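Here the complex is missing a single protein chain, while all its other protein chains stay put.
Labels for the chains are A and B, by order of writing; each one numbers its residues from 1.
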Amino acid sequence: MLVLFTDFGLDGPYTGQLKAVLLGEAPGVPIVDLCADLPPFDAQGAAYLLAAYEAYFPTGAVFVCVVDPGVGSVRDAVIVEADGRHFVGPDNGLLAMVIRRARRASVWRITWAPEHLSSSFHGRDLFAPVAAMLARGEAPPGEPSPPDAIDRADWPDELARIVYVDRYGNLVSGHRAAGIDQGQTITAGGHTVAHGDTFSAVPTGAAFWYPNSNGLIEIAVNQRRADAVLKLDVGAPITIGDRG
Amino acid sequence: MLVLFTDFGLDGPYTGQLKAVLLGEAPGVPIVDLCADLPPFDAQGAAYLLAAYEAYFPTGAVFVCVVDPGVGSVRDAVIVEADGRHFVGPDNGLLAMVIRRARRASVWRITWAPEHLSSSFHGRDLFAPVAAMLARGEAPPGEPSPPDAIDRADWPDELARIVYVDRYGNLVSGHRAAGIDQGQTITAGGHTVAHGDTFSAVPTGAAFWYPNSNGLIEIAVNQRRADAVLKLDVGAPITIGDRG
Partner (left out) sequence: MLVLFTDFGLDGPYTGQLKAVLLGEAPGVPIVDLCADLPPFDAQGAAYLLAAYEAYFPTGAVFVCVVDPGVGSVRDAVIVEADGRHFVGPDNGLLAMVIRRARRASVWRITWAPEHLSSSFHGRDLFAPVAAMLARGEAPPGEPSPPDAIDRADWPDELARIVYVDRYGNLVSGHRAAGIDQGQTITAGGHTVAHGDTFSAVPTGAAFWYPNSNGLIEIAVNQRRADAVLKLDVGAPITIGDRG
């Protein structure tokens, strides 16, 4: 399975061109669009989302990961193998949290280069062909590199800010809910919200936090857009209240 | 064929996670994204759209249907078989009109449960695995239930309001056009519009109604957004004028 995790959008021309390469070079391998609306330029937020989502995918999956404001610059391109899944992307921190959370990780710096490499679309020209090689079972076309040499290896274990606003306006943080008690509150933008079990357990229009379906702390408002009601967006810090 | 009919959006992480489950549990079955931008929280409007769209899909298709503001609450999850097609979703009215319009319908209340069921993402954890079972030809994993015990079995045959605004700004109603004469007008938001055969049959900027490609009454403006020109949105009632 090939999995796309990008800021390209699906409607526009980038994902389609990338898929045409994958279909041509790894025919028959199913392609899943995991996420195409990552906030542009925010490789850090995306890194914490990826680490939360990837565990739900099967061993053997190959992820093409692109949030890459430095495309065309000197940053390296890397392959990560973490607990049996492969990840291809820029060495800008996007893959740092996958390595951190893995029981076992290997990293290669990509040395293969295509005949024609555009300066702005490495997803199509570099990452997709490399992902296709991995999906075909070939060896990583690069040089082994120590996992702790990945860029941004110093990012914190948890990211206590909003990293994504979903289609409903729910505010997804980069902080895992494991270890947080239901009695603890979450504060963001001056709003302090209590835990709620489900949307329907709180009144319409009421804000609450809950462990989302990928294990992250998420703030929502029942049948309303939390981003609008609370006036919060990607980047807003969250604070976890003390145990009662 | 597996068909997705949801309010999840395609760009964000929900549809992709659901598809990963389908690909893993029903490999080789094609997946079609019928609709991913249903208005959140409006199971009623979506019910009338589904009943209009599903007839264009082949016998044997399995629909995963999710507009589910009550996810995590006590509402049941159901399987509907209607004229040879299967539908999996919440028992909140979303499948009520498919049953109403079917020549022959059967309903099962889902009793199967996954090992881990998140409180907010039954699409991935419950509906997708059940749809995969049906796509593999297995028996519905539930208890038979009378079709008229479905939630919202009392909704009207036609829904005389706007249920969807498409990418062009066209206003789709939940009322079928069959039985309406071309001489009848449609009134919405104080605007009364006449029938038009095609977009190009009316002047640029002129509003008209027509039977859309799925048989619903739709209001459009030639080469303009009808929602902006007429200042109408989902929920606006429509009135059908008398026969002349």
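Note that a residue touches a chain if its C-beta (ideal position, glycine included) is under 8 Å from a C-beta of that chain, and two chains touch if they have at least 3 such contacts.
This one's a predicted model, so the numbers in the text were calculated from it and none came from an experiment.
Enquirer: Which chain B residues would touch the chain omitted from the figure, given the whole complex?
Expert: Per the touch rule, chain B residues meeting the hidden chain are 1, 3, 9-11, 30, 32-37, 49, 53, 56-58, 166-168, 197-201, 210, 212-214, 222-223.
Enquirer: Go through chain A and note every residue touching the omitted chain.
Expert: 7-17, 19-20, 23-24, 27, 40-41, 69-73, 118-121, 124-125
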